[in-house]
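Just one protein chain is left out here, and the rest sit where they should.
For subunit A:
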Amino acid sequence: MYNLRAGLKNELMLMLYRRKTLFFFILAAAIPILLALTFHALQPMLGLVAASSSYPIQMLNLYTIFIIPLFLFLTIADLFPQEISARTLKIVLLRPIHRFSVYTAKILALGITIAALLLILAIVTSACNAFLGSQELGTIDWLSYGKAYIAAFFSMWALSAVFVFVAQFFRSASGFLVFSILLYAAAKVTPFFLKGFSSFSLASYTDWYMLWLSHSVSAGKLITSSLFVTSGLILFFTLGYILFDRKEA
């Protein structure tokens, strides 16, 4: 357990030292503010509501489709292929820590950064709603929004497990980055041509949180989809580990 904690602390420290991580965190906070300010400025002309009570959910849509996946691709590229090409993976592998703990620490670090991004988004969008919107904070349905954000976290984490698995086939960060963006775009477009594809693709679960906002979705559907996301996370976590364990540093 100490090994895993040490590995996780190490991964988080390295993530914070990377400028691109800080850049993404600042961007995650800045985008909702900039958009809210723009809407606020246009409000007299267009009669728009600058930031309604659903602003945290509107922004969640943008983040789970574009911003968080992009952050994941960049971070996974740094955590796996970049470590191979820069030969820095051995720095950790030479420490008294099992490979399973090294791998798990990387996955947990990804989960923590996704949670941090979502937390920033929730705080910033709520603040925008309070200061620039027409609604009071008291009108926000905190429980539903909380469920939606937790669901978004799990779908993003499961998606990250898929791309961690894909990353094991690459020795170059740029190669992985290009491939993963194309793969993600393909996974997003395919359901338009192939009916039923979305049922088996974790990339189609980026808006899974919507189910948790709806009052008409049955508990059975929520449980089935939760099991799918969880099993996807476990499956790709395990497959990724099998490949990671065989890597020669």
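Methods note: contacts are C-beta pairs under 8 Å (C-beta built on N, C-alpha and C of every residue); 3 or more make two chains touch, one makes a residue touch a chain; residues count from 1.
The rule is short, and it goes like this: contacts and distances are computed from a predicted model.
One chain of this complex is left out of the view, and of "ATP-binding cassette domain-containing protein", "Zn-dependent protease with chaperone function", "Glycolate oxidase subunit GlcE" or "ATP phosphoribosyltransferase regulatory subunit", the protein name its UniProt record gives is "ATP-binding cassette domain-containing protein". Remark: the omitted chain is touched by one listed residue; of A:Leu14, A:Leu27 or A:Met210 this is A:Leu14. Residue positions on subunit A in contact with the hidden chain: 2-3, 6-7, 9-10, 13-14, 17-19, 86-88, 90-91, 93-99, 101, 246, 248-249, in rising order.
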